[in-house]
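Take this structure, written in structure tokens, and hold onto it; I'll ask about it next.
Other chains dropped; remaining ones untouched in position.
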Amino acid sequence: MTEKSKEILDKLADVIIENKKHLTKLDSAIGDGDHGINMARGFKEVKEKINGNNYETNQELLKSVAMTLISTVGGASGPLYGTAFLYISKVIPDADFTIDSLIEIGQSAVDGIQKRGKAEQGEKTMLDAIIPAVDALKESKENGDDLEEALQKCKVKAEEGMKATIPMQATKGRASYLGERSIGHQDPGATSSYLMIKTIVDELYKYKD
Amino acid sequence: MKKKLVNNPDHVVEEMVEGIVLADPDKLSKVEGYNVVVRKDSPNEKVALVSGGGSGHEPTHAGFVGEGMLDGAIAGDVFTSPTPDAVFEAIKAVDGGKGVLLVIKNYTGDVMNFEMAAEMAEAEGIEVDHVVVDDDVAVEDSLYTTGRRGVAGTIFVHKIAGAKAEAGAELAEVKEVAEKVIKNVKTKGMALYPCRVPSAEESTFTLDEDEIELGIGIHGEPGTERTEIMKADDILDELLGSVIEDLPYESGDDVALMINGMGGTPLMELFVANRRANQVLEEKGINIYKTFVGEYMTSLEMAGVSVTLLKLDDELKELLDAPTEINIMK
């Protein structure tokens, strides 16, 4: 069971590493220009860690990812993503993912990030990509969408959420020092979150049958 | 500024930490495997003081590890807050059973990483508390921001809380006096020229040859205002004016004054700045109890200066004057 999760995480790490420059550039505009550097450093370690170890359960695997991120990313994103994965590790099943389990996973990530960073939606952070994605899954559940449909909607909402950070004024994180000057730039953390959600969705999609 | 006296930028923090400990091997040691500097005689039977943050602000933080100030300091990557495991290692190395106070500068990353470390330490039964320094008056302090940044005023927190801990106070008392300092300390800085982190190709920001930035942070974060270059006295009037009106500091107050170089400023210019600061404070009837001129909280090779005032009462004076091993705070 952990093989599939490992593959997804490995792919996710690759995508983040590929986007190192892009994320750093976004952070230069409204932060301190290290988001891509921080994330790439962390996910390089994640790749080494998970490929060099065997895990009995997804819980173990995710906890290992969390601890690796926490101890290598640094900055604001390190503890936030680290806590997100730690919270996920507490709920992730070993069985195949369902809409229900994905909602639980997504909500845990949000809970972890909010516990740590005390931000709400609309403050121009990673939450602005993640919360809409989780909300989409919840809606799909109510609407009775199938997993495939739900995943597609989830990805679309994450992307919309990321783009919606452009006109926002930051009130959390380093970008908040800029006040109104933070308006007009896409949030780097929302961008990395979207990239992760997109990758997870695309990978799950591969295995959908 | 492309040239630097470094080897591989990926190892610069580790090599720096080794160099720091080698400069004072009788008093400092490095926690194996981490960029953490602690007093060699750790743990001591007193409340321990731990601080840290991104590197590039030297002598902050490791330069303030020593009797009468910090017990441990964590050096993150350049301008990147350190990770919780490193902070946790520092806490474990210095805790002597009377608890540990973390002095955190108010940056989202620093606050979160230190809080996580505190949770780890508490899970192991170590008593940990923390204070958050936010002395930079250039940032608007509102409920809708992450609040003000911690800058040079942090050094006074280290000095005074360090003296209190050395005197045998309990964790709550050390925290209380640290918070008194935080309430009474204000800073504003400016830059003439930017800095560049060793791993980056370009400076974090750029300034024209006739342009300066007022209210800048210690990572080259944007300030409040870009203006034409002014003469030193006018710059000082501007910085000190903002600082004074913020608390406000008033006629009859006793203060400590810090004229802090940002890394690339000749000492000559800091003394010219100090002259004007003295004139302004004298005009306002504010008494300078003690003056610190030099590099305390830098931003790599950034050229510029920050001005800090700390309002003193009798307790703070005594603790500021208390002995310490840290030469530049004597």
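Per-chain numbering from 1; labels A and B assigned in written order.
Keep in mind that, in the parts below, contacts are C-beta pairs under 8 Å (C-beta built on N, C-alpha and C of every residue); 3 or more make two chains touch, one makes a residue touch a chain.
Computed from a predicted structure; not experimentally measured.
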- Would you kindly express the chain stoichiometry of the entire complex in this file with the labels on the displayed chains? A x2, B x2
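We adopt the following convention: only the chains that are shown with their structure count from here on.
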- Quick one: report the Å distance separating chain A from chain B, using the average Cα coordinate of each chain. 33
- Across the complex, what residues on chain A touch chain B? 28, 32-34, 37-38, 70-80, 82-83, 116-117, 171-174, 176-179, 181
- Okay, in this complex, where on chain B does chain A touch? 76-77, 79-86, 107-109, 112-113, 115-116, 139-140, 144-146, 149, 199-200, 204, 217, 219-222
